[in-house]
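Only a part of the assembly is drawn; its chains keep their places, and the rest are absent.
Labels A, B and C are assigned to the chains in the order they are written; within every chain, residues are numbered from 1.
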Amino acid sequence: MSGERNDVSDWWTTSIIDMAPGQIRFRGNPIEDLIGTVSFPQMIWLMTRGDLPTPAQAKLLECALVAAVDHGPQAPSIAAARMAVTCGLSLNGAMASAVNMLDDVHGGAGEQAVELYHWIAASVREGTALEEASATMVDKWQAERTKFVPGFGHRFHKPEDPRAPRLLALVDEAAAQGTVGGEFAQIGRALQKLLNERKGKPVPMNIDGATAVIYAELGFAGPLARGLFCLSRSVGVIAHAWEQMNQGERNKGPTPPSYRWTYSGPNPIDPES
Amino acid sequence: MSGERNDVSDWWTTSIIDMAPGQIRFRGNPIEDLIGTVSFPQMIWLMTRGDLPTPAQAKLLECALVAAVDHGPQAPSIAAARMAVTCGLSLNGAMASAVNMLDDVHGGAGEQAVELYHWIAASVREGTALEEASATMVDKWQAERTKFVPGFGHRFHKPEDPRAPRLLALVDEAAAQGTVGGEFAQIGRALQKLLNERKGKPVPMNIDGATAVIYAELGFAGPLARGLFCLSRSVGVIAHAWEQMNQGERNKGPTPPSYRWTYSGPNPIDPES
Amino acid sequence: MSGERNDVSDWWTTSIIDMAPGQIRFRGNPIEDLIGTVSFPQMIWLMTRGDLPTPAQAKLLECALVAAVDHGPQAPSIAAARMAVTCGLSLNGAMASAVNMLDDVHGGAGEQAVELYHWIAASVREGTALEEASATMVDKWQAERTKFVPGFGHRFHKPEDPRAPRLLALVDEAAAQGTVGGEFAQIGRALQKLLNERKGKPVPMNIDGATAVIYAELGFAGPLARGLFCLSRSVGVIAHAWEQMNQGERNKGPTPPSYRWTYSGPNPIDPES
């Protein structure tokens, strides 16, 4: 793939894919050796990380991908996808509309949780006790970033998000088998204990916090945790957009049309006029 | 989830997900029964179709998902994702930028191929010979839709796209085991033969044509074929956006800046001025 | 802007903009001659069409741009923009989310109306009476495209959309002054009469139908009518997204959280459990 004008080719340099007519290699692996041989989670790992995971690693990644596919149409992302198809978009446009919304507030908690976990892990490696490291780093997070501790708290699932204990149990199993170290599961549990005590009530580990444990255990960088969350949630997006497509409707708004909105500005229309 | 104001709740009716505090069910299945039990491809099937596939069906779906993850940064979608992160977007925004571009021309061929295959299948079921049905339906497609026969032809991979024969071989295996009927693999091959003859040179079945065989064999509707292609390609998008993020750069344009563009309008700037 | 490697520069050929260090020309006009001299609507015309309009033409274009800025937060586009900022997106991301939804069904009626008007105009130019041409072309539209006649009908504004008569009156003024021909205003009114008669009740010309009259009178192609509608509506999008940003909220869903959605699938959660 070289030539005289290397500057143009170099502008798009990548280590992910190589091609020649009739040949495709991903991270050095011929595509025909991968199809039918590796699982989709293994392929996801290969593409984003550069190496193939063991089956056990891929299995744990798969648990995180399965767990986060959907949380219903009240999530702005899913609502947007459903509205989008009624505006004339195809499934790709509906997916784009939804995934675009999975930004810092809606889809960024997993990425942030991986980062917070790593702060605590680094402190523990330097000799601080886990409990103290957790407290210190939560304080630091809230001082430097935001009062919202990523990965914990849910306005609906109380006292427990059903996904979190199941995912943590699977991390424990993987740790028992030597697939992962288990360090981040401990960190997650330490945070859970700390936050419950501080609030005086359950602050349940949510899907972002639980999948972040898995992503951190498996060595995924924070931004990839967000990317993989988006990939997982895209499954729900496709399902909802397709269901909406079959339900029909045109220009579906957020509420039934009869409700409209409350007007709070100057010179309102007199309903008697 | 009911109440007095059912019209508001009904506005967002779905058969995909049910929730209560501490409980989530997808298509009637508690989430904790799915995590760690079903594969990611099985979950994709469950969410989009409503039932769980057999492991053999899921395995064939997995082959299609693995095969389509990437085709390099010259694809406008991947280029857009890489440029997006240099503009300040996070991975979700990069994914949205890319998937939005997988519209009718760039990502719609799989959906269209499923539709064309079904036209041929319907004709065969009505008694027409496969060869004749293929020819007739290609003519109809070109008359009513576009001259581009979806799923065939590649400007780069000649004489063969390496993904197609591998995927068709896996469909054959699945057909031999009774997982699928094999009807659409026959249709794909009949189209291949027809187009080669008409063009007098290889018109290779491409990734859209090959995965459409699998999606049709497994009973996925055309729009879902596009959705699943977008899901698969999102893996490459994440990989490329993440690689670009690590390469750095700000406001990466399509070509090295020194090239700029050719101006073809009135009153050009005199380079001597 | 040339060089040895013209193929790379030619790949991005444009007649819109020329540049040299310290110099920018749009359609051949130095930027410093345009700033402070031409109005924003004149600039919009220059960029999209290549020539500068007369002040009177620009004034009529301006009316269309002013008229379509917003229709409230029940429109899926505006709702999406407001939800987007609560998910962490900046104003550009909110705008993108909204404009992406202005697709065929939500934002495409103006483009379609321009096309339908041109069908009728062509028929009239061939000698058919306006009334007959309108009836014939509406039939053709409904047979070949969709039952929805673009630019007419409103589920809320009955019996009249307040924007339409005002815009038509301004077209009449412009026609009286020789700025436009007035042909498309006649076509719009003929369609209005026809549809009212067919339905036996008012089918009010809406914002798409009225602005399409202006765009057609001024010679804008259909796709540009959609583009200009998106530009106009972007103003409302910015206003709403900014208002929402100031209202705060995180992950705003389509309805108050207490409503949730109606579940219509198998194995619902027993509310007593």
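Everything below uses one rule, namely that a residue touches a chain if its C-beta (ideal position, glycine included) is under 8 Å from a C-beta of that chain, and two chains touch if they have at least 3 such contacts.
Keep in mind that this is a model prediction, so the values were computed, not measured.
Enquirer: Starting from the 3 chains in place, I would like the total count of identical chains in the complete complex.
Expert: Spelled out: 3 chains shown, and the full complex contains 4 copies.
Just so we're on the same page, only the chains that are shown with their structure count from here on.
Enquirer: Give a one-word verdict, same or different, on whether subunit A and subunit C use largely identical residue numbers at their interface, taking over half shared as same.
Expert: Because over half of the interface numbers appear in both copies, subunit C and subunit A meet with the same residues.
Enquirer: CA centre of subunit B versus CA centre of subunit C: separation in Å?
Expert: A distance of 31 Å separates the two centres.
Enquirer: With chain centres taken as the means of their Cα atoms, state the distance from subunit A to subunit B in Å.
Expert: That pair's centroid distance is 22 Å.
Enquirer: In whole angstrom, how far does the Cα centroid of subunit A sit from the Cα centroid of subunit C?
Expert: Subunit A and subunit C have C-alpha centres separated by 35 Å.
Enquirer: Residues of subunit A that touch two or more other chains: which are they?
Expert: Residues 8, 72-74, 79, 93, 96-97, 100-104, 107-108, 156, 255 of subunit A each touch two or more of the other chains.
Enquirer: Over in the complex, which subunit B residues touch subunit C? Could you list them?
Expert: 1-3, 5-6, 8-20, 23, 25, 27-29, 50, 93, 100, 254-255, 259-269, 271, 273
Enquirer: Going by the contact rule set out above, which residues of subunit A touch subunit B in the complex?
Expert: 7-8, 11-17, 19, 21-24, 26, 30-32, 34-36, 38-41, 43-44, 47-48, 62-63, 65-67, 69-74, 79, 82, 90-93, 95-97, 99-104, 107-108, 111, 156-163, 165-167, 170, 221, 223-224, 226-228, 230-231, 234-236, 238-243, 245, 247, 255-256, 258-259
Enquirer: So in the complex, which bits of subunit A are touching subunit C?
Expert: So the residues of subunit A in touch with subunit C come to 5, 8, 72-77, 79-80, 83-84, 86-89, 93, 96-97, 100-108, 155-156, 250-255, 257, 260-261.
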